[in-house]
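In this view, the complex is presented without one of its protein chains, the others remaining in place.
Chain IDs A and B follow the sequence of writing; residue 1 opens each chain.
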Amino acid sequence: MEPFWTIRALQACRKKAQPPFQGCPVHREIPGNPGISCMTGQERSEEKSECVSLSPMRETVPALPERVCVFGTGDLGRSLGLRLLQAGYSVVFGSRRTHSSSRLPHGAQVLGHAAAAQSAHLIFIAVQREHYDFLVPLANQLKGKVLVDLSNNLRKNQYPEANAEYLQSLVPGAEVVKGFNTLSAWSLQNGPSDANRQVYICGESVEAKQVVIAVASKLGLSALDRGFLSVARELEDFPLQLFPQWRLPLRIAIGLSAAFFFYLLIRYVIYAYVTQGDDISFRIMVSLANQVCPIVSLIMLSLCYLPGVLASILQLYRGTKYRRFPNWLDHWMLCRKQLGLLSLGFAFLHVLYTLIIPIRYSVMFWVTEHTVSLIRENRTTMFDTTTAWHDDSYLSLGILGFGLYVLLGITSLPSVSNVLSWREFSFIQSKLGHLTLLLCTAHTYLYGWNRFLSASTYKWYTPPGYMLCLVLPSVVLLLKLLLITPCVDRTITRIRQGWERGADQRNPKDSQPLIP
Amino acid sequence: MEPFWTIRALQACRKKAQPPFQGCPVHREIPGNPGISCMTGQERSEEKSECVSLSPMRETVPALPERVCVFGTGDLGRSLGLRLLQAGYSVVFGSRRTHSSSRLPHGAQVLGHAAAAQSAHLIFIAVQREHYDFLVPLANQLKGKVLVDLSNNLRKNQYPEANAEYLQSLVPGAEVVKGFNTLSAWSLQNGPSDANRQVYICGESVEAKQVVIAVASKLGLSALDRGFLSVARELEDFPLQLFPQWRLPLRIAIGLSAAFFFYLLIRYVIYAYVTQGDDISFRIMVSLANQVCPIVSLIMLSLCYLPGVLASILQLYRGTKYRRFPNWLDHWMLCRKQLGLLSLGFAFLHVLYTLIIPIRYSVMFWVTEHTVSLIRENRTTMFDTTTAWHDDSYLSLGILGFGLYVLLGITSLPSVSNVLSWREFSFIQSKLGHLTLLLCTAHTYLYGWNRFLSASTYKWYTPPGYMLCLVLPSVVLLLKLLLITPCVDRTITRIRQGWERGADQRNPKDSQPLIP
Partner (left out) sequence: MEPFWTIRALQACRKKAQPPFQGCPVHREIPGNPGISCMTGQERSEEKSECVSLSPMRETVPALPERVCVFGTGDLGRSLGLRLLQAGYSVVFGSRRTHSSSRLPHGAQVLGHAAAAQSAHLIFIAVQREHYDFLVPLANQLKGKVLVDLSNNLRKNQYPEANAEYLQSLVPGAEVVKGFNTLSAWSLQNGPSDANRQVYICGESVEAKQVVIAVASKLGLSALDRGFLSVARELEDFPLQLFPQWRLPLRIAIGLSAAFFFYLLIRYVIYAYVTQGDDISFRIMVSLANQVCPIVSLIMLSLCYLPGVLASILQLYRGTKYRRFPNWLDHWMLCRKQLGLLSLGFAFLHVLYTLIIPIRYSVMFWVTEHTVSLIRENRTTMFDTTTAWHDDSYLSLGILGFGLYVLLGITSLPSVSNVLSWREFSFIQSKLGHLTLLLCTAHTYLYGWNRFLSASTYKWYTPPGYMLCLVLPSVVLLLKLLLITPCVDRTITRIRQGWERGADQRNPKDSQPLIP
């Protein structure tokens, strides 16, 4: 939906304007102190301690708010200014139109670009890249200043170099720091409790980055230094990404669904039409969907646990945990959570599709028809306890498996996994996860039951879908069973604790990790 | 349930008492330094740097903890004191009964009110408003001190002026800051990870507020300055509010449910009784509920997406995004999330009511009756493939719609929406949201199917409920379809990027926003 900054920005802000520059003239008379307020917190405290030691009225001289400057009076600039004011900063907006400050937060000052640049050491550039050229004539005023480039682009690779690198090339005398660009005007106005607190910065100057880290911390954000300005492009691409970690799992899900849909379409609908002339195409909507969903769900659940098993085997084979996994395995392991959640989605649909079975027209028709034919043909059926046992066990295993599935899903919610200790999280995701896989696999085996050996199951010599989907989970469970046999498990545990095969003669003393 | 402060406060605290005033005498000898420890972090570092420069033993003089004072030894005062101790402060409690400190956290000091007030620059007032008058005789000691008013009232408008304003009027020489009143003793003891980290403060003095912001930050909280002391009433009303954003959506939900309940009661139950003399009142409990729920759910889902569409049309009509929306639209947009979640709740009930259909006595009776009558009257029914297609499609669309509904609900959990980038969040809430609306509307149209044109549908010349509830979603979907046609979409995108119709001759350079 439409973000809706403009109104709230003005509602939330201070009702009276603060007198700008209050007390400043006094400070300015202190010799050797030309640029008051143009310093970071650390620098300020130096400055203050110095002047304070000259004045006996130390107790009464209040801590003056630091001044920061914001270039750009768009949504983001205004929201950032409001937030800085709320965090106790004195804010100066740099604008070409210094009179039209009606939309700016009360308490902020508006100056021309040159005056604004002169007044503060830290300048946020909340202007679109196309307008950066207005900074070129300000090169003198910006010399030595910290410029924070907040800009984003509309799409990836829009420009040959990153915006921050372009800014640095325009104003070589300034210290450009890229950062804060993942913040929206919305999240700035509503406070970090409603948004991600972590922001990334990068830049050439360690000192400039420390200034920005300090300001971020005062705004309630946690800024992480990602390195030099060459990382800027990566940071600028960040807000443009659309579920990068979900792409591979989604493609797998769609691919598997499509493949099994057509396979089952041929095996059931087309087979029935070709061999018996029956039109059972209506089954596509529910029956076929209810076969595709559990098949894809089980395959994806086993794909979620397969890479862990493979990694263990690789570590066992290599005899160390300090060698990097191949790239494909690395990528695979990083999208296990997404694989699992998609698998849960398919399982959820499978449950709903199963539960509506008795209210479907075709099922109700068939049940009535069956009863009517029993009467008309005067047949009787005997209650078969084995079938009852089998049917109820199959359903019960499915329910328990789905219950655990949902539990796994809930514990993967960020707020839940955050309150778990590492041992608790790994207990749930590994122990309960494999138990879920076991229950769901057993559920599918019981579904197949005695049809595995019946020739009529193999229409056109093809196995049914549930048989195909059992291959992968069976392999994963067998390998896992192998890995948890005591002797293998002991070796893996030692490897995970830092032991290296053939490395005993070396002295690996302090390279041993603490976390098993 | 009952919060249970008292016990844990004492369990969690330090086991040995720290010697109070340790090292203080030495410092006190430094001239011009009367009120040591009565300063904020910034002031302290000045103070230290000063004395340190006089002494050669800089490395060994430890950083003394700052001293803060807490008036009031109730639950909140004790919990705050404990928390301040844990964050590294030295804490002095001001109390009339200085000997009965058995309930106070170990490591804290207890002094009389006057002595306590003298010992620190920052004083937390954790006392109920009715007892504020004990502060009047302390006016001298409180002069220039920062008083943080933590108080809350039992109900709104309990007193003519805000507690903080009353406090300021009693002690005009002090700098009153309202704040921290949203914290409970419970959340203070259990740390900010289990509670909201964001606290609001207000007050006249910028310096006093900065002192409080610094302390909050050390406690792991993020304090936001909301302005001058006149805002205090608003902050004091904050903990008394009970779902303010849910009120309008809840009223809409209850109003719609009641209206449709009586409408359907008349159309089904009373109509059947009047025209055929049938008593089908038992249908109220499940059948009627299962009609009211989906109707209200669909209407509320479309009410959730209507304001966004209206706002787009308004922006398109005005040719700018910089003009404020009318108040009603503003309010409506702010409660879209609540509308959507209530709608999901009704959909959830609809799903449950639908799934229990086959285990209802009346349904089982009717099914048996139907079979028996088929036999007795020797009728046969033919399987109708069209009906099967229609019925399965209708169910399948409902299931897919509900699946997406649940996905929307999960992504609106704070912890999930926080890890999404703005683009991802808007993709889910806008694109998938409208798809959900489309699926649910199609589900309802298919439910109606060929009954729209049948005269028997219109009992007493009134349309059935599902027909009424289709009006709004159809309108929303049509308008949305209009808005995403390429030419309209292009104009809206430009407006959202800051373009203004008829504003091209002006130079809007740096007023352009960065976030589209």
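To be clear about the criterion, a residue touches a chain if its C-beta (ideal position, glycine included) is under 8 Å from a C-beta of that chain, and two chains touch if they have at least 3 such contacts.
Everything numeric in this text was worked out from a predicted model, so none of it was measured.
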Contact partner of the left-out chain, one of B:314, B:349 or B:446: B:349
Touching the absent chain when the full complex is considered, from A:112, A:358 or A:448: A:358
Sole contact to the chain not displayed, among A:136, A:258 or A:419: A:419
Residue among B:158, B:275 or B:415 touching the omitted chain: B:415
Those residues of subunit A which, in the complete complex, touch the missing chain: 32, 34-35, 40, 42-43, 45-46, 49-50, 144, 193, 196-198, 205-207, 209-211, 213, 217, 222, 224-228, 230-231, 305, 308, 311-312, 315, 321-322, 324-325, 330, 333, 336, 351, 354-355, 357-358, 367, 370-371, 374-375, 380-381, 383, 385, 387-389, 391-393, 395-396, 399-400, 402-403, 406-407, 413-416, 418-419, 421-424, 426-427, 429-430, 496, 498, 507, 509-516
Absent chain, residues of subunit B that touch it: 1-4, 6-7, 12-16, 18, 44-45, 48-49, 52-53, 56, 58-60, 62-65, 71-77, 85-88, 95-97, 103, 126-128, 131, 134, 150-152, 154, 182, 184-187, 191-196, 217-218, 220, 238-243, 279, 281-287, 289, 345, 348-349, 352-353, 355-356, 358-362, 364-365, 367-369, 371-372, 375-376, 413-416, 418-419
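In this section, only the chains that are shown with their structure count from here on.
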Rounded Å distance between subunit A and subunit B, as computed from the means of their C-alpha atoms: 22
